[in-house]
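With one protein chain removed, the remaining protein chains of the complex are shown where they sit.
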Amino acid sequence: MSNALEVQNLCKTYSDFTLDSVSFSLPAGYIMGFVGQNGAGKTTTIRCILNMAMRDDGVIKIYGLDNVRDELAIKQELAVVFDEIFFVEAWTVKEVEKAIRGFYSQWDSRLYGEYIKKFDLSPEKRVKELSRGMKLKLMLAVAMSHNAKLLILDEPTSGLDPVARDELLSILREYISDGEKSVFFSTHVTTDLERIADYITLIDHGRIFYTGTKDGLLEDFCIVKGSKSNLTDDMKRKIIGLSITSAGFTGMLPASELKGLPGGIVTESPTIDEILIHISKGGNNL
Amino acid sequence: MTIIIKNSAGVPIYEQIKEQVKEAILNDEMKDGDMLPSIRQLAGDLKVSVITTTRAYAELEQEGYIITVQGKGCYVAPKDNDLIREQLLRKIEDGFNASINAARIAKLPREELRQLFEFTLEENGYE
Partner (left out) sequence: MNRVLTAMKLDFFTAKSSLKLVAILLLIGVVIGALAHGPIYTMIFTMIFAVTSCGSIFPTHERSHSDKLYGILPVKKSEMIAGRYLYALIIGAVCTAISGILGLALARIMNVSLDSFTFWATLMLAFIYFSFAVGVSYPIYLKFSFAKAYLFTMLPMYLIAVLILFLSKQTSFISDFGRLMQFFTNNQILIPVLGILIGLVLLAMSALIANLLYKRKEI
């Protein structure tokens, strides 16, 4: 099965931030969540994928094509949604189509019209008059009207209420239901990922902490809690994001480390949130 | 077929799906040759990852409960096959054990228990 998106050893250095050997792959037909704190490198990675920022090193392939050499061919089949709308404010919903349809050889006007109707967007309304949720829907309508095989979204749910977020997830689920299209979705709202992602790539301070299936991530790590007296030096070294209070300690361990634990330690499955929080607190083994 | 996922249960989602599909098959709610929803359809309906449903179906196939036909879909395996048979036999045994324990408490003589069994067979129209 081919990969919709392949990033190998992506490196990009800015004065105050560096992406260091970022690598991950998204098999075609699935949804990958790209998660990390604010400032972890999600947007920079996406800008490198789109060649909006020029990478210093590494290889990026979309459906097997190189993202620089075959940029134009790739962008025909690529759709992008950002957290901020990127159409001229004064354009009407109808004018948006007129302005950009000429660039896409597979633009489907009928489909655009259907999405506009489905999303309740009035064709005469100007972009600047749309609410946050409607702006997102407009970007989605455009994204899904030219037969794109890979949909990239950068923080699409920021600023949306839970109802609007749920709507977005339904739209995405329907989008990939034929098994041919793929979605790459960056966010720090982890509850969305828990409900929809097949794969997850977790980025922390410019480095990949984990990339693989979402189920795998949740099985690979475990929250551990216990009394201070049970805390051995060995554990102190291995526990990620260790926190010691008067009531005891909590932290996170890779599942492989659970074998030698003393009794009396409580273990439980982590949420993606907890994983993010624990790795941001840091640990000796990171 | 109804499948209900409990998010807060400690049981992984793919396990829950597996168990409930198994139950439906063993309860005869799903009959031989019935088609199951596709992996993607189920994932969409339950709002879980496609990988999760893929895994559940893969393990169900391995355990002999369902069969996947390329290009067509997933179907309930014939229930007289060995693996299902074993599961059903275990279910029968469990049922017997429960009945015997109840009989013991009621201090029912062995012969009466056997008669009760024959009577129930008749009532159920068992061939």
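Letters are used for the chains, namely A and B, taken in the order the chains are written, and counting of residues starts over at 1 for each.
Convention: contacts are C-beta pairs under 8 Å (C-beta built on N, C-alpha and C of every residue); 3 or more make two chains touch, one makes a residue touch a chain.
These numbers were taken from a predicted model, which means no experiment stands behind them.
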Exercise. List the shown chains that the missing chain touches in the full complex.
Key: A
Quiz item: Looking at the whole complex, which of A:Tyr104, A:Phe119 or A:Tyr210 touches the chain that is not displayed?
Solution: A:Tyr104
Exercise. Among A:Asn3, A:Thr18 or A:Gln76, single out the residue that touches the unshown chain.
Key: A:Gln76
Quiz item: Which positions on subunit A touch the chain that was left off?
Solution: 47, 50-54, 71-76, 78, 80, 82, 84-91, 95, 98-100, 102-104, 127
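One rule holds for everything that comes next: only the chains that are shown with their structure count from here on.
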Quiz item: In whole angstrom, how far does the Cα centroid of subunit A sit from the Cα centroid of subunit B?
Solution: 38
Quiz prompt | For the subunit A and subunit B complex, residues of the former touching the latter | solution = 29-31, 169, 173-174, 176-177, 179, 195-199, 213-215, 219, 268-269
Self-check item: subunit A-facing residues of subunit B, complex
Solution: 10, 12-14, 40-41, 44, 47-52, 55
